[in-house]
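Below: the structure, in structure tokens.
With one protein chain removed, the remaining protein chains of the complex are shown where they sit.
Let's look at subunit A:
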Amino acid sequence: MEQYRIDPQKGLEFGLYTLGDHLPNPATGERISASQRLEEIIELAKLAEDVGIDFFSVGESHQDHFTTQAHSVVLSAIAQATEKIKIASSSTIISTLDPVRVFEDFATIDLISKGRTELIAGRASRVGNFELLGYDLQDYEELYEEKFDLLLQINQEKYVNWEGKYRAPLRNAHVLPRPYQGSLPIWRAVGGHPSSAVKAGYAGVPIFVATLGGPVSIFKRTIDAYRDALGEAGHNPDQFPVATAGFFYLAETTQQAQRETYPSINEGMQKTNGRGYPKQHFAQGASPRDVMNIGSPQEVIEKILYQHEMYGHQRYIAQMDFGGIPFDKLRKNIELIGKEVLPAIQKYTAK
């Protein structure tokens, strides 16, 4: 766990992530400017740090309704604006980027942040970046696996000798700068399907699992399959952290939390993925056995603790800004996290 800068004695880490979506507030139909959205994301990281949240990450998405395409640039600004909070990408679409360049960027952010930077590499669920950046979608799987492997190699070796299909070979390449503590924690983003988690297990890398909706037990299968694969490949599962990520929102009551988030999530999903969120499914999200952490602080605390009991994970990462939720609501959520959620999680999960 030390390699990933995680101390299990301290209990479950709590983080926030943003996909950097740039969507209108469904109540007013108005959209803030891209500049304001970016400013608010940086502000969100600062507020998170102030209340003691452990982690903040920013996603990369190349399509309409998003604004953090250059997510490493945003993370660099966050590195400068904060002092303690861990920062990361969630996720970097390594398939259509050059691992050397990505490593240079993230090692630089790590130096600026004095060793607080992590990298979560994913494959892209929407694929506009393939055409935009000059790649063939037919190579979807192979591009990811090859480039992810190269990224890990650059992270581990000072001088890299490498040859592959999708990038010019590297001969004794000295990739600089080196991160603050010699290497970066690098995670694999997993969409929830066990097969990707199993690959991460064989490769011996930690996983960041997206858990947007549905029963906790479904995602437990993915996490169990990951730990089994780690064991089968000769790794010690106790040394590899697991993070889960999903929708989160607090209000006085669960009903109010649902009222305040449903239009954002439904219309946001409709705009970004072409399908809204059925009310019936959303309503079931309030069940203690569902992964969706939208509700009153007490109910959400109990859900997070239940998930921790089931998954034995090391970090939970909340997405609460999707779909044009106004900033004052986000600020209020962060206050509640600091005041109610973090102390409770700490109390029940720290050893």
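Everything that follows uses one rule, which is that a contact is a pair of C-beta atoms (placed from the backbone, for glycine too) under 8 Å apart; a residue touches a chain by one contact, two chains touch by 3 or more; residues count from 1.
As a working rule, contacts and distances are computed from a predicted model.
Participant: Consult the UniProt record of the chain that does not appear here and report its protein name from "(2Fe-2S)-binding protein", "Ferrous iron transport protein A", "Carbohydrate ABC transporter permease" or "NAD(P)H-dependent oxidoreductase".
Facilitator: Per the UniProt record, that chain is "NAD(P)H-dependent oxidoreductase".
Participant: For the chain left out of this view, which of A:P24, A:G52, A:G128 or A:P237 touches it?
Facilitator: A:G128
Participant: Among A:S33, A:Q181 or A:Q255, which residue is in touch with the absent chain?
Facilitator: A:Q255
Participant: Taking the entire complex into account, which one of A:Q239, A:N273 or A:S287 touches the absent chain?
Facilitator: Counting the whole complex, the residue in contact with the absent chain is A:N273.
Participant: Considering the whole complex, not just the chains shown, which residues of subunit A touch the missing one?
Facilitator: Subunit A touches the chain not shown through residues 63, 125-128, 137-138, 140, 255, 258-259, 261-263, 273-275, 278-280, 282-283.
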